[in-house]
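Removed from the display is one protein chain of the complex; every other protein chain stays in position.
Naming follows writing order (A, B and C), and every chain is counted from residue 1.
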């Protein structure tokens, strides 16, 4: 079976996880694609860690307000009923468990629920920003990632080798081949995304994966 | 020499301590008398620990706003340029050293700078309210008290016997007979208030008092 | 933003169960959720633990009673955590008679403990209370040669709070010193019920001027002026 990277499918599947009114913080990059795939009737309350509840769509050209940016420094809008706050309040909201879900990018994620996504020593040291607090604080942590590195190695690992963003905090991993839950020190395959099969995923992934008895194949 | 309790003199002397623009928290009771005696040209920024900077005079009858009370629950007004905040912010201001002076009432104060003013075990247990934070947090702590208990004993002690509000935090004690600084484990008499004399104060007070070389007699 | 349910005070009271830890906003009665307190009194719920900065006024001489005091009077609380009870004669009576357990906490420490409960902070170091009875049973931690008490977070099952104005999403604005502990308690309870004087449409509150973000508020109750 051929593998073609497919970020869109990751976003599509994650978008189906939420229910109307969930408070969600989406990391910069892949995670932000999620909003384009929300089912009819599901509106999320998007938190941005730089001090906003109620992130709206990007403003039209010429409508940007220099006093309104998202956590990546890009212009934003606020939905009616949104509000602004300072960074201590923002992380009180995050650390205090008031964010239902966070969706974060991945360099490595392992079967203990460890996440590495902020640093490649000697190569890329951007800093953790809010990622450590989000991973610890959000009620449910979803790691969103292409299943494979460019080298062909799986990003799902037995043990992360890169410096950790947080230890044992990831609940779900959604890749472009399937959706996994992490419980009891292993990945549980909940869904595989057509055309991939559980057998293929197990073969290609160097990590302990239990195929859930209720595992389904889903076409996204 | 006869002793007649005189709260007014305490307030008068304390009022002369401040300079224009000092941030001050005045305890309920005797300390609030201070504002009536401020010298010309001295305006204080009064903080109230229940969430206000810029306490103004009591409103006229009929002008009371139920949403505006001081720390004793009495109606207040706010001066132009004042502002309101929550109790965590209020005590951040206090604990963080942003209040220049606090003036607090006294049950006992001793030569180590210990203050007892919130509890008489088995008799009166109102709770410390904000007094412990104020005593620890304000840059300068002024204890304001009649010099003598009704029994005739001095409120200035060698060692407080009542439960402490704070240990070693009092800087000045202003009574109706004199003004004392606490340094190095003893009271230093800075001023005595006519008609009282240093000799009389030393005789009547069971505590170690050093008469400052610059001690003056002041008529209030 | 989704609208929050607007419920009656009686419904709100019905969601508070015996055994619950209850936070109530208000400072000497100012900013207390009086409408919900009256409904809770009518419901007759007992066995609660109260967290509140004080127990408001209850003066045996003048008969003045306000804020949370009517619930103290009814013995709704088996335990009270507060910073000050000096102007509530009944709370003092119950404490001295050992009818109600009263734990006194310095006001700044109480505020910060509630904030920590809401902000996922496991504890904080404060100099307040060092060398006093407040120190008893607490860990003393020294940082840079200065000693502090380790104080721990407080959380509640239910917080009843009072704001001046809400939008239908539950964003809140407080007025004057009625703010006090209300915004802190809004962050630190499983269920947060906000009593408000005015409810406006979503979008009518300036997003820069919100004191309590809507996500903290579970439902709204309209204030009712007490009939005398």
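The rule we apply is simple: a contact is a pair of C-beta atoms (placed from the backbone, for glycine too) under 8 Å apart; a residue touches a chain by one contact, two chains touch by 3 or more.
Keep in mind the model is a prediction, meaning the values are calculated, not measured.
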Of A:10, A:24 or A:164, the residue that touches the missing chain is A:164
Which residue from A:27, A:81, A:105 or A:130 sits in contact with the chain not drawn here?
A:130
If I consider the whole complex, including the chain that's not displayed, which of A:9, A:32 or A:90 touches that chain?
A:90
Which residue among C:52, C:66 or C:126 touches the omitted chain?
C:126
Go through subunit A and note every residue touching the omitted chain.
48-52, 65-73, 76, 78, 84-88, 90-91, 94-95, 114, 119, 124-133, 136-137, 163-168
Just checking the interface: what residues of subunit B touch the absent partner chain?
20-21, 23, 43, 45, 53-54, 78-85, 91-98, 136-137
Give me the subunit C residues in contact with the hidden chain, please.
112, 116, 119-127, 141, 143, 146, 148, 150, 152, 173-176, 179, 207-209
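Just so it is clear, only the chains that are shown with their structure count from here on.
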Best-connected chain pair, where connection means C-beta pairs in contact
B-C
Average the C-alpha coordinates of each chain, average all protein C-alpha coordinates together, and give the chain whose average is closest to the overall one.
C
Of the other chains, whose C-alpha centre is the longest way from the centre of subunit A?
B
Where the centres are mean C-alpha positions, what is the separation of subunit A from subunit C, in Å?
36
If you average the CA atoms of subunit B and of subunit C, how many Å lie between those two points?
29
Subunit A and subunit B have mean C-alpha positions lying a whole-number Å distance apart equal to 56
Subunit C residues touching 2+ other chains are 115
Where subunit A touches two or more other chains simultaneously, the residues are none
